[in-house]
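Only one protein chain is missing; all other protein chains are in place.
Take a look at subunit A:
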Amino acid sequence: MRAILLLIGATLLAPPARAEVTLALSCGSVGIEARLCREGAEAWARDTGNHVTMISTPAGSSERLALYQQLLAARSGDIDVLQIDVVWPGILAAHLLDLSGALDAVARAEQFPAILANNTVAGRLVAMPWFTNAGVLYVRRDLLDQYHLPVPETWRQLTDTARRIQEAERAAGHARMWGFVFQGRAYEGLTVNALEWVNSHDGGTIVAPDGAITIDNPRAATALAQAAGWVGTIAPEGVLNYGEEEARGVFQSGNAVFMRNWPYAWPLVNAEDSPVRGRVAVALLPRGAGEGGRHSATLGGEQLAVSRYSRHPDEAVALVTYLTSRAEQKRRAITAALNPTIRDLYEDPEVLAANPFFGTLRGAFENAVARPSSVTAGRYNQVSAQFWNAVHTVLSDHGEAPAVLQRLARSLERVRRHGPW
């Protein structure tokens, strides 16, 4: 395995005379992410006189997780520093070093608390926040202005606004107009969307941080029933099979008033060839109605972690510290709109000049809600699969929300084998 990984990786040359150790780093393997990661690692290698080998891992996240698990289960030191998804700290915690020593109190206070909490498993900070992500609402500003309607504050307002504009636009001859598109396929993205609906109605996070299964509650049922009401009215039925890109396809062709998506869509909907270029705004996702209703956005993003089987843990931690530093995060934000995890970078004039929509995003990150991956640890994938299947059942009108959630709670009890997670 090591030989293969070395073959697909490319050794970065630092002056050989000063070279001390060689670290293997796995980060984004395609596009601008890969380039930025390599540049950062090269800079660190130059400064410290070490080598860094870039390891190419699969771009698909489940394949990458499978590879990591295989390597780590074999206690392999082939990769020293790993880029890991926001839901993996719980799954991989046993194989990762505690990085809390590398983050002093001042640096800790600069980070978004939701991300630090997510990356902390049993009191150990197993991964350093690198760049982040949270769900936002994309709005057709021009249509809202045309019909003199405000940006919706609650989900109910979103439903009404979407219906009114959809009907008016269709009457005006725009037959393919829809009100709202989101990610409704039975996959991790549906867990992300549905957690936002449930949490914004104060319906909890499926599994509470203390391990209790909380999803079977009336507020969660209200949230899901409301979402089921969208399908076929303000959202196309095909939304049941939409991922991020399908939703963006509909919105970017000008066929939807609202879209839930990640910030990555912003440069794309404003690209030269985009039909809706310059007519879009980004807003916080609406809050649920009633008491306890709040703006929620599911946390995404990537972290850097150090394998406990690394032969050079000190240098590996130093590399992680360098790559997640303020300067490096700022460079990445300006070049590629990768969202920093250091809060005041959202007020940095240079960052804002490159990404004017970052001001809104900061609110989304402050409201970010983490998926219950740290508490459910190795069982997270199973919990998420049960949850998205249950939500899909409600959305496709194959079951009533309260009954489906009751069944879901029982399945989750079985998943955790009636014991602790």
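The rule is simple: a residue touches a chain if its C-beta (ideal position, glycine included) is under 8 Å from a C-beta of that chain, and two chains touch if they have at least 3 such contacts; residues count from 1.
Going forward, contacts and distances are computed from a predicted model.
*Asks:* What is the protein name, per UniProt, of the chain that does not appear here: "MxaC protein", "RNA polymerase sigma factor", "ABC transporter permease" or "Sodium:solute symporter"?
*Replies:* "ABC transporter permease"
*Asks:* Touching the absent chain in the whole complex: find that residue among A:58, A:209, A:292 or A:378.
*Replies:* Per the contact definition at the top, the residue touching the missing chain is A:378.
*Asks:* Of A:66, A:171 or A:225, which one is in contact with the hidden chain?
*Replies:* With A:66, A:171 or A:225 as choices, the missing chain is touched by A:66.
*Asks:* Looking at the whole complex, which of A:23, A:186 or A:285 touches the chain that is not displayed?
*Replies:* Final answer for the missing-chain contact: A:186.
*Asks:* Taking the full complex into account, find the residue in A:29, A:56, A:241 or A:270 that is in contact with the omitted chain.
*Replies:* Here the residue in touch with the unshown chain is A:241.
*Asks:* Residue by residue, what part of subunit A touches the chain that was omitted?
*Replies:* Touching the chain left out of view, subunit A contributes residues 62, 66, 69-70, 73, 75, 91-92, 94-95, 185-187, 237-238, 240-241, 378-379, 381-382, 385, 389, 396, 398, 411, 414, 417.
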